[in-house]
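Working notes, beginning with the structure itself.
In this view, the complex is presented without one of its protein chains, the others remaining in place.
Chain naming follows the written order as A and B, and within any one chain the residues start at number 1.
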Amino acid sequence: MKKIVAPGELLFPYEQKGDFYYCEGGKTYSSVVGIFDTDKKALTPLESVYIPKPMHKVIGIITEIRFVNYLVDINSPFEGIILSKFLKFDLNIGDIVEANVKNIETGGIVLLEKVKRLVGGKLIEIKPSKIPRVIGKNGSMQKVIEENTNTKMIIGLNGRIWIKGENIAKATKAIRKIEKEAHTSGLTERIVKLLKE
Amino acid sequence: MEAIDLAKISYVRDLISNSMREDDRKLFEYRKISITRNPLQNAEGSAKVAIGDTEVLCGIKFEVGQPFPDKPDEGTLTTNVYLLSLSSERFIPFANEEDEIEISRVVDRGIRSAYAVDTTKLVIAENLVWNVFIDVYVLNYDGNIIDAASLAAMQAILDTKLPKYEDGKIIREEFQGKLPSKRTVVSTTFGKIGDKLFVDPSMNEELALDSRITISTTNDNYICAIQKGLKGSFSIKEVELLIDKAFEKGDELRRLLKGD
Partner (left out) sequence: MQKPQLIKDGIRTDGRKVDELRKIKIVAGVVKNAKGSAYIEWGNNKIIAAVYGPKEVIPMHEADPTKAIIKCRYSMAPFSSKEEHGKYGQNRRSIEISKVIKHIFEEVIFVEKFPGSEIDIYVEVLQGDGGTRVASITAAAVALAISGIPMKEIPVAIGMGKIDGTIVVDLNKIEDNFSDSDVPMAFNRKNEFLLLQADGLLTKEEFKKICELATEKIKAIRKEQLDAIKDYYKVMGE
């Protein structure tokens, strides 16, 4: 059974660690609004703030050029950093890059690696908590959008999507619809319908 | 300036150069406009207007006091538009004062020039006049505050009732009629990117503007305010073209206003 839970609602009568849980008095409570599956004993947040973790793929925008590194905006209260010595090319302010999170250093600095520059195309931002739905199971939703709009998308877990190709407007429309209806069922059919219009 | 702005600007400029816009609008097409009459009961008149996702709320209040020294035979009018921090991440407290002031003054100018609030009929006695306060709150920002605020102010004016004034006191629960108004005014704001001109810039389009111009018009075919904004320039021919567009789009906007 699935039900909507709000912050402060009791989830487990024992302690359970999780990104969206907190423990008090030996019990576990929700810290966000989400859908709790009482059978699977799992909570899916309906909204969340993006917190970078190692191996996450993110899309960043270069904001500052320093002597030994670049500062990168990753759509998060934490700042990204790319060390110049590991880069084979130069970057400019405003450049859009695809990168992986290597590590989170103390003070909330996010070290990025495997940097690739993204040129041309359009960058959009959606709520990070909706990104998994845009990707879909094994990338299925992403594939559906790309095939039906003749585009290529790079999707960052930090809520940014870079789209290049033919029908960018339609792809954007589909993504915005997924963002709005991410938690509903039958979404895939409705997206396919929209794309085939 | 947010990090993503450069990306947005280049995308918008690219689209506009092909006479296209993000939401599939034509160059001289407004976004969807909705008007709500009198959403507030404490104000003597009010209106809420949405142009696309830009949403503004106007409230009109009366006080009684002295006239302005240069206009002793007229009531006073004070107009303010507030870029509330709650309406956008881009509005940080105290950082947008110049923009607020310019927007407020442009909205005011149209109303004042055309006597959309007929201050000549707001005198109570010698040195005693009605003071009209038009305040517009921006509730969500997605570009073109000037037109949304002007439209909300005009609708609120149409729905404002003048309270009674007896024995030196305003009796706010009782009214002596409508707020006197000589003309219906709306503003139409145009953006310029490269050599392309277009109406009703969205927030992303505003980021990319080379220049901007607002032309306010009346129901009896006068221009009652013009403001060229930002940097950039316009040729005389361009402005003449936009004046025609201003009357055309102005009439469309006026048709949306609801009277009795």
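Simple rule for what comes next: a contact is a pair of C-beta atoms (placed from the backbone, for glycine too) under 8 Å apart; a residue touches a chain by one contact, two chains touch by 3 or more.
Keep in mind that what you see is a predicted model, and the values were worked out from it rather than measured.
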Can you tell me which of B:53, B:73, B:166 or B:244 touches the chain that was removed from the display? B:53
For the chain left out of this view, which of B:80, B:96, B:113 or B:219 touches it? B:80
Residues on subunit A facing the left-out chain by the touch rule are 4, 6-8, 20, 22, 29, 31-33, 45-49, 51, 77-79, 107-108, 127, 129, 180-186
Contact with the hidden chain only, please: which subunit B residues? 39-43, 46, 53, 57, 59-63, 80, 82, 84-89, 92-93, 131, 133, 135, 137, 139-142, 172
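Heads up, the rule we're going with is that only the chains that are shown with their structure count from here on.
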From the C-alpha centre of subunit A to that of subunit B, how far is it in Å? 38
Contact set on subunit A toward subunit B in their complex: 61, 63, 73, 75, 93-94, 96, 122-123, 125, 160, 169
Complex contacts: residues of subunit B adjacent to subunit A: 2-4, 6-8, 11, 22, 24
